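Let me begin by handing over the structure; questions about it come next.
Selected chains only, in their assembly positions.
Chain lettering (A and B) follows the sequence in which the chains are written, and residue indices restart at 1 in each chain.
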Amino acid sequence: MTTQDKLKQLGITLPPAGKPAAAFVMAAQAGNLLFVSGHIARKDGKPWVGQLGKNMTTSEGKTAAHSIALDLMATLEDALGNLDRVKRIVKALCLVNSTTDFTEQHLVANGCSELLVAVFGERGAHARSAFGVAQLPMGACVEIELVVEV
Amino acid sequence: MTTQDKLKQLGITLPPAGKPAAAFVMAAQAGNLLFVSGHIARKDGKPWVGQLGKNMTTSEGKTAAHSIALDLMATLEDALGNLDRVKRIVKALCLVNSTTDFTEQHLVANGCSELLVAVFGERGAHARSAFGVAQLPMGACVEIELVVEV
């Protein structure tokens, strides 16, 4: 089954690929590794503003991380032409805009990780770090970057 | 001398390899690079909870980072079968759960870096970034991830 077929089976339509908000590119390849820029969560086309532990629940954060996974796949499709060229999702770095007492960054990050595994299967099993940051660009609640083997 | 012999010489027994706390794997390889997930500090089998600048000293944080290095080596041994397959510890990312006025993240991180150099010698000389995060999964005091050449 192609990755595109898998997306259809899961009822997933990818959003349009994003554009960088500043002086960088969305993804840069070196050899067989594609380094994907940090993608901030978006809602209705705008930065999804919020902070875990202050005005967002873990469940809402997980939904935000899920939406970032969609944006990341859109970037991958744009960069590679075809998601079947993803050999392995290797590494995710998940930054969660957190108060100093919010400690469920790993559960928020699951919103992204679980979708990647659902879409890519074994090719989606990735190493990961998740942690709480003081703040994110434009006040976004979550930001995630990837390293992908192609 | 094998790496195992070196561990014995240093009087080090590795703990059992950890299991992921969520939807990811402890390490993922792409080509000759092994990306190791962020490992949080543990004490008596549970997350080592604390924040530098609030209720932990730099020295205690360094001890926590040292214990993470043991867990990271256990993961490497589990993933590679044999620590001799480590060609180079390439990069460490050291996240220190910090108040806004704690500025010794580099000294905390040394607890991990110094042990890696002691065990792997020249193969352990790695690039590194260390910084203070707002909070970590399960309230852990330190989290460290690695990139390893195999």
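The rule we apply is simple: a residue touches a chain if its C-beta (ideal position, glycine included) is under 8 Å from a C-beta of that chain, and two chains touch if they have at least 3 such contacts.
Bear in mind the structure is a predicted one, so any value in this text is a computation, not a measurement.
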{"item": "2 chains shown - copies of the sequence in the complete complex", "value": "3"}
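By our rule, only the chains that are shown with their structure count from here on.
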{"item": "Rounded Å distance, chain A centre to chain B centre (Cα mean)", "value": "24"}
{"item": "Partner chain B, residues of chain A touching it in the complex", "value": "31-33, 53, 87-92, 98-107, 109-110, 113-114, 117, 125-134, 147, 149"}
{"item": "Residues of chain B that touch chain A when the two form their complex", "value": "21-31, 33, 35-38, 51, 93, 95, 99-100, 133-139, 143, 145"}
